[in-house]
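Here the complex is missing one protein chain, while the rest keep their positions.
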Amino acid sequence: MQEYFLLFISAIFVNNIVLAQYLGNCPFIGTSKDTGVAVGMGSAVVFVMFMATGLTWLVQYKLLVPMGIGYLQTLAFILVIAALVQFVEMFLKKMVPPLYKSLGIFLPLITTNCAVMGVALIVQREEFGLVKSVMFALASGLGFMLALVLLAGIRERLAVRRLPVAMRGTPIGLVMAGLMSLAFFAFKGMI
Amino acid sequence: MSRLWKEFSKGLWTELPPFRLVLGLCPTLAVTKTADNGLGMGLAVVFVLALSNLMISLLRKIIPAKVRIACFIVVAASLVVAVELLMQAYAYPLYQQLGIFVPLIVVNCIILGRAEAFASKNGPLLSMADGAGMGLGFTMSLTFLGGLRELLGSGAIFGVHVAWEGFQPLGLMVEAPGAFISLGVLLALMVFVQNLQRKRRGLALVEAPGHDCKSCGCCGKADNA
Partner (left out) sequence: MKEILNMMIVLALICGISGVTLAVLKQTTAPIIEEQELTYVQAPAIDQVLETHDNNPIKDRKRFDVDGRSVMVFPAMSGGRVTGVAFETSGKGYGGNIGVMVGFDLKSDTLTGIGITTLKETPGLGMRVTEHGYTTQFKGHPIEAVALTRNGGDIQAVAGATISSTGTVFAVQQAIAIYKTLKTQLAGGWS
């Protein structure tokens, strides 16, 4: 139990996927102008990351390793993730229209979100078991959502402030992300 | 010839990734702890980008529109696997340094973005020039950012110590916060210089480019929705 608790804390705060591991930065900067959008994107990532990590884990240990083609990992993982995203999109559209309405537009963005693929690769490199892998994915997704929503909150307030023209938009977003990363840096001493 | 040069050189300045075309931020932030790593990562991207553009351009007439993204992904991913193997065989220390960011080249928006925006519409030679130019521009940016962070963070450049005696390295620069802040400040500086020139010519001021999702194949759909 304690092990999973530590894993959660570590993945959300200490080794936050965006602010400490440098993953998923494009959507982090791209979709953090509005808190509502950030929550939508965040939940879509949590959901897909959780499923993708479980699925790629199974592909790795039930398919690639027994067949001795571990070197095709990258190719197999990206195809699994792309197919999964397509499938989830179709499923939500048919079965849960309200959820599709709120998450649907973010789903296609997720195939090229390197945080999803990154987490799938990290759990392989760390040689986690299946349960530990999906728990780690869940925690990482939540960490991504936390960082995204926090940054969106900051940028919403910045939008109504007068800034030098050159700093507006992406540059100030990156500097703010840096300051947040600095704040999260303080968690390093915790574990 | 001039068209070829135009497509090649645009990636080096007017559409320089990741400053003018805000794409591929993850590797930009992650591997630029040192100039060496930035250069290595950049060259891997040049290899994948030039070849994927070439192949997609050659295949553009037979790839059905509906499955084009899947085809692009297969081509790009195969090239990335090839880079992984070659890097392990001939540059193992670099492979260890870059870690998961080597396989992650496949989800770098630049690759799919150029495939969709350029290679699927142009001939093989032009596409390769576009890929090589964009890739080299990306390499330049990464090497420069890596050099800057290495210099401020450890007083060295390409691993060679250059700082004067008594230089206090700013350890923060080689960690994550330094990556975000230095990229943000550099981006602002580029816009500032651009605006100075525009002001002199009497043009309106511009803001920094946003994260350009439209040039990425998979994301394009989301923007229309």
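To keep things simple, chains are lettered A and B as they appear, and every chain counts its residues starting from 1.
One rule holds in what follows: contacts are C-beta pairs under 8 Å (C-beta built on N, C-alpha and C of every residue); 3 or more make two chains touch, one makes a residue touch a chain.
Given the structure is predicted, the values throughout are model-derived calculations rather than measurements.
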For the chain not shown, which residue from B:Ser78, B:Ser127 or B:Ser154 touches it across the whole complex? B:Ser78
Chain A residues touching the chain left out here are 6, 71-72, 75, 126-128, 191
Under the stated touch rule, tell me which residues of chain B contact the chain that is not displayed. 59, 62-64, 66-67, 70-71, 74-75, 78, 81-82, 85-86, 88-90, 92-93, 96
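We take it that only the chains that are shown with their structure count from here on.
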List the centre-to-centre spacing of chain A and chain B in whole Å, with centres computed as mean CA coordinates. 21
Of all residues in chain A, which touch chain B in the complex? 19-26, 29-30, 71-75, 77-79, 82, 104-109, 111-114, 117-118, 121-122, 125, 164-175, 177-179, 181-182, 185
Touching residues of chain B toward chain A in the complex: what are they? 22-26, 29-30, 69-70, 73-74, 77-78, 80-81, 84-85, 99-100, 103-104, 106-109, 112, 172, 175-181, 183-185, 187-189, 191-192, 195, 205-211, 213, 216, 218-219, 221-222, 225
